[in-house]
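Note that one protein chain is taken out, while the other chains of the complex remain in position.
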Amino acid sequence: MTTVQMAPEAPGAPVTVAATGFRLAARRFSHNTLAVIGLAVIVVIVLFCFVGPFLYPTDQTHTQLSQANLGPSAAHWLGTDAVGHDVLGRLMYGGKVSLMVGIAAGILATVVGTLWGSVAGYVGGWVDAVMMRIVDAGIAIPALFILLVISAITTPGVGGLIVILGLVSWLVPSRLIRAETLTLKNRDYVLTLRAIGGSHARAIGKHLLPNSVSTIVVAATFQVADAILLVAYVSYLGLGVQAPATDWGGMLSAGLTAAYSGRWWLIVPPGLAVILVVCAFNAVGDGLRDAFDVRGRG
Amino acid sequence: MTTVLYLTRRVLQALAVILIVTIVVFCLLHALPGGPARGVLGVSATPVQIAAFNQAQGLDQPLPVQYLRFLGRLLTGDLGTSYTLNEPVSQLIQERLPKTLVLTGLSAVLGLVVAIPIGMWQAARRNGAVDYTVTALAFVFYSTPAFFLGLVLIVVFSQQLPWLPSQAPSGNTLAEVFQDPAGLVLPVLTGALAMIAVFSRYMRASTLENLQEDYVRTARAGGSSTMTILRRHVFRNSLTPVVAMLGYYLPVLFGGALVTEQLFNYPGMGLLFWNAAQSSDYPTLLGCVLVISVATVIGTLLADVAQSLIDPRVKADRA
Partner (left out) sequence: MTDTILQTTDLGVSFSTESGTVDAVRGVSLSVAPGETLALVGESGSGKSTVALAAMGLLSGNATASGSAVVAGHEVVGATEPALRGLRGKTVSMVFQEPATALDPLTRVGEQIAEVIRNHRSVPAAAARSEAVELLGKVGIPDPSTRARAFPFELSGGQRQRVVIAMAIANNPALLIADEPTTALDVTVQAEILELLRALAVDSGTGVLLVTHNMGVVADFADRVAVMLQGEIVETGPVEDVLLRPQHEYTKRLLAAVPRLDTPESVAARDRAAAPVVQVVEETDGRLGSAPVVDLRDVSVTFGRGARAVHALSGIDIAVHAGETVGLVGESGSGKSTAARVALGLIKPTAGAVHLFGEDLRRTRGRDRRALRSGIGVVLQDPVASLDARMSVGECIAEPLAVHRRGMSTGERRKRVDGVLDAVRLPRALANRAPRELSGGQRQRVSLARALVLDPRLLVADEPTSALDVSVQEAVLEVLTELQGELGFACLFVSHDLAVVQHFAERVVVMRRGVIEEQGTTGTTLLHPTTDYTRRLLAAVPVPDPVLQRQRRAERLATLAAVES
């Protein structure tokens, strides 16, 4: 299944690391304004969600109907929702879930995709063909459709959600890693190793994987961005976490009807939060890709 | 390799993919609580009904046999019957699919027509103020959930500035749909904006890569101006990989249509699917998944064919 927005990797060429040391890459990254801003935003938001509640404690489990639907005020900086929860506090609380699920699902997708893609790329032949046809089939089914079907069947917990999102997203990274593996396995140093009797395991473990690290890291960053966006969709689709827990998608969902009646504080903050974080991860991923890529400079 | 050989190979690949999709759908069918019987008879089926159904349908047979029968039914166009609407699923889809195709088609066309020139222009004026601004906007737009974007559009253009209707045309036939073009604007825009964001990035990256190529230097050495080089050489070379990407973006477009149709109340396949999910109408759900996936595979195939038309080397490649 393709996820909601595809990681915008450059069409065609896979990312390759030449002999650029990490120091050089780090320097390049630091010159990319958008990427650095993105990194800063991520740090700020992570602090906001995990440290914020200590600085701005609110009650997110008990309903307080007397305090429901109030606009922003000194007591509640972003107002309250339909059952009286403080919106700003809920933003932090929901953010924890969105971030954790998104990051975990993104990493899971990358790990699965890396395994699948590297095996397909390395073994080649009909095994590769079959594995890639399966990937094509998976990509052909829109992720949102599958998620909606699953929501009609079951309601998963947080762990289940991570697994489902990961399973829906691993396809695109697998293609990237496969392309990278195909390039690397024909490098002279791999051929030399095979010629003198080195094993496949050694070729993969000592040469292919370490040299794919930058591609994998870039892919992981984009996958996390995609996953956080997907998390925002799932509550809209009815797959989200159950009350009183919530995430940003849940807040958006719950607040949708309110938007038409002018209670903007229920929907704008979570929406902006999602956009900001996903944007930031995409910017960082873009910056990493440019930093590691040797071509396209100057 | 001739065109015919290349096309044949691609078509065979596409068929293999479709086959795998049917397997996935079949597995989903059997993953439903209560099994396919529940899926067909509905949530309120009694155990007696289920047992009778199972026997009648041969659901006591081994799975591979069941799959073949399932495949057989598909080939005759039998997608089951929606039990909430009491109509054959294939008929429902037949009514609704064209409208979804119109919506996504318009979004795609608008998206490409805007994204490609923007991307090329960004590459030609790399690192300028405009490049940064457009890049930042692109990031924002493809980081925005479609329903949020749609919502913002509705609030701004329907509520605050009463320029456009917030509901899409609700006609049943295509003709009726087109009689209310204003209603189509916001839904199409919702899909197109995200696509512009993604494809302008692709085009920019592809153009940047091509600007580094040797043939650009050869053309410059011949006295060609930058405009000529962009127009006659770089454009087509940059376009090929982007066209290939179009095939992979189709599922995203269709997924987006799901959300957009629900938000704007547009009676296409997406809305059908959404309602089916709310009422656990499994036959419709699975039929839609199947059809939309097939549509995607066909779309990818067409994109590949388009690519081979632009780039004659594709046919000669062995990849």
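Note that the chains take the letters A and B in the order they are written out, and that residue 1 is the start of every chain.
FYI, a residue touches a chain if its C-beta (ideal position, glycine included) is under 8 Å from a C-beta of that chain, and two chains touch if they have at least 3 such contacts.
Only a predicted model underlies this, so the values are computations on that prediction, with no experimental measurement involved.
Student: Out of B:Q94, B:T133, B:S170 or B:S225, point to the residue that touches the absent chain in the complete complex.
Tutor: Once the missing chain is taken into account, the touching residue is B:S225.
Student: In the whole complex, not just what's shown, which of A:S98, A:N211 or A:S253 touches the removed chain?
Tutor: A:N211
Student: Of the residues A:V83, A:V158, A:L193 or A:L272, I need the one that contacts the missing chain.
Tutor: Missing-chain contact among the listed residues: A:L193.
Student: Touching the absent chain: which residues on chain B qualify?
Tutor: 1, 213-215, 217-225, 228, 232-233, 236-237, 240, 310-313, 316, 318
Student: Can you list, in ascending order, the chain A residues touching the missing chain?
Tutor: Spelled out for chain A, the touching residues are 17-19, 21, 24, 27, 187-189, 191-199, 202, 206-207, 210-211, 298.
What we mean here is this: only the chains that are shown with their structure count from here on.
Student: Just how far, in Å, is the C-alpha centre of chain B from the one of chain A?
Tutor: So the centre of chain A lies 21 Å away from the centre of chain B.
Student: Quick check: in the complex, which residue numbers of chain B touch chain A?
Tutor: 13, 16-18, 20-21, 24, 28, 31-33, 132, 135-136, 139-140, 142-148, 151-152, 155, 159, 194, 198, 201-202, 205-206, 208-209, 212, 241-242, 244-245, 248-249, 251-252, 254-256, 258-259, 273-274, 276-277, 280, 282, 285-286, 288-289, 292-293, 296-297, 300
Student: Under the stated contact criterion, what part of chain A meets chain B in this complex?
Tutor: Residue positions touching the partner: 1-6, 8, 10-13, 33-34, 133-134, 136-146, 148-149, 151-154, 225, 229, 232-233, 236-238, 249, 252, 256, 259-260, 267, 271, 274-276, 278-279, 282-283, 295-296.
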